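Every protein chain of the complex appears in place save one, which is left out.
Chain nomenclature is as follows: A and B, assigned in order of appearance, with residue numbering initiated at 1 for each chain independently.
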């Protein structure tokens, strides 16, 4: 038997795919062509008149998003925690609240809060003397409350899973070290739960951004309301809505990048 | 003296006139039709999209990526306006360009199209994840047996990925039932719009909005029960979470 040495070539992994493959360049060219046609052929002469209002509307949208997300998240921590540890009646209440809010559309909740309470105010004029009246009069507290409760209900579910998923061993080790309950919560349970939940939270915050246009139906002036004004003044069908879609896509992109930055800051064990 | 249009005037909810209950139930039926139609259309688009993303060529994959990213980045309300007005306008313009007469797209068809397109993007992602979870050995065995791609899809892939897809799909069904409320903004007579009309005509806002909320909540709770049952049956033989 002849001894022929069989040499196999060393394994060469395939080259990583570059971003600008030929088909991508083709698609980008087509996309650039469509954008150019859109800018050239459609009417954009209304933009200069509304640009400051649009910026103000974007600011209003972002303010609503971050304020409702922040306050809603605080409430969600409470809702999630009480379902994992707390006394049974409170846990049932929290569970019922989450089911109620998650089971009905946000638009309905908004209208119920604003117009439903409005009809109560019509029947009891004495409320106008109370000190809350300046806030009850305006529209944005109702938008804020509805969005905040909605965010809290959805996040409450997420946080419940996150709190339940932190390994018991870590909590017991904290207690063994002599940490008080609140210190254990502050240093171990809450941060570990947030790290687990962060990817889901980023998705939910994007969903919250997509829920903000609904407040325009109760006269809160956000960017969607400004575009509605443009539509009613100019009778254009495509252009204002396309611009609005573009604005929201940019805002979503910024949000996703922000959360990705936060996720990279989570300490994780590297080799 | 406030008129008896307060919260406790349940006569307004009676099923026959002068109660508005019949109108509300008709609106609820329209919402259900929309949700079922939209969810079904979304599933079909999702199956196509998932296969395109997994097994398709590079251009198809990039186009589908653009589709899912755009739909997931733009609010449903804006998408509904775009697809309802601009979409039907574009369809009719295309038909007129080709020379066919303009077709009348009913409100229901336009609504189902809109919800279906939005759901399609999300179900593409859900189904793609579920198909990836199917053990590849089963699909290779099907190919070794000489089954055509369509037969493999029908007999192996779809049934095997069902238990993994059900949690995501059930979430999408609940989202579909609530997104139908957004069609009130384009004037389609589903439950939220008829509730607003009834509340506006009788001024009993609290009563009607709470009644509509009860209807939506019932739908959610019944759906949850049905889905739990379906999931239990689909997960036969698969170990539960520890």
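Basically, a contact is a pair of C-beta atoms (placed from the backbone, for glycine too) under 8 Å apart; a residue touches a chain by one contact, two chains touch by 3 or more.
By our rule, contacts and distances are computed from a predicted model.
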item: The complex's invisible chain, by UniProt name, from "2-oxoisovalerate oxidoreductase, beta subunit", "2-oxoglutarate synthase", "Amino acid ABC transporter" or "Extracellular solute-binding protein"; value: "Amino acid ABC transporter"
item: Which residue of B:99, B:187 or B:237 touches the chain not shown here; value: B:187
item: Options A:89, A:125 or A:169, residue touching the unrepresented chain; value: A:125
item: Residue, one of B:148, B:171, B:201 or B:218, that touches the chain absent here; value: B:201
item: Touch list for subunit B against the chain that is not drawn; value: 3, 5, 16-20, 22-23, 26, 81, 84-85, 88-89, 92, 102, 104-105, 185-187, 189, 193-194, 196-198, 200-201, 203, 205
item: Residues of subunit A (touch criterion as defined above) contacting the omitted chain; value: 115, 118-119, 121-122, 125, 128, 133, 136-139, 217, 219, 225, 228-229, 231-233, 235, 237
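Throughout what follows, only the chains that are shown with their structure count from here on.
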item: Subunit A-subunit B separation of Cα centroids, rounded to whole Å; value: 21
item: Touch list for subunit B against partner subunit A, complex; value: 2, 5-6, 58-59, 62-63, 70, 72-79, 81-82, 85-86, 89, 174, 178-182, 184-185, 192, 195-196, 199, 203-206, 209-210, 212-213, 216-217, 219-221
item: Subunit B contact footprint on subunit A (complex, rising order); value: 21, 23-24, 26-27, 99-100, 102-109, 111-112, 115-120, 122-123, 206, 209-214, 217, 224, 237-238, 241-242, 244-245, 248-249, 252-253
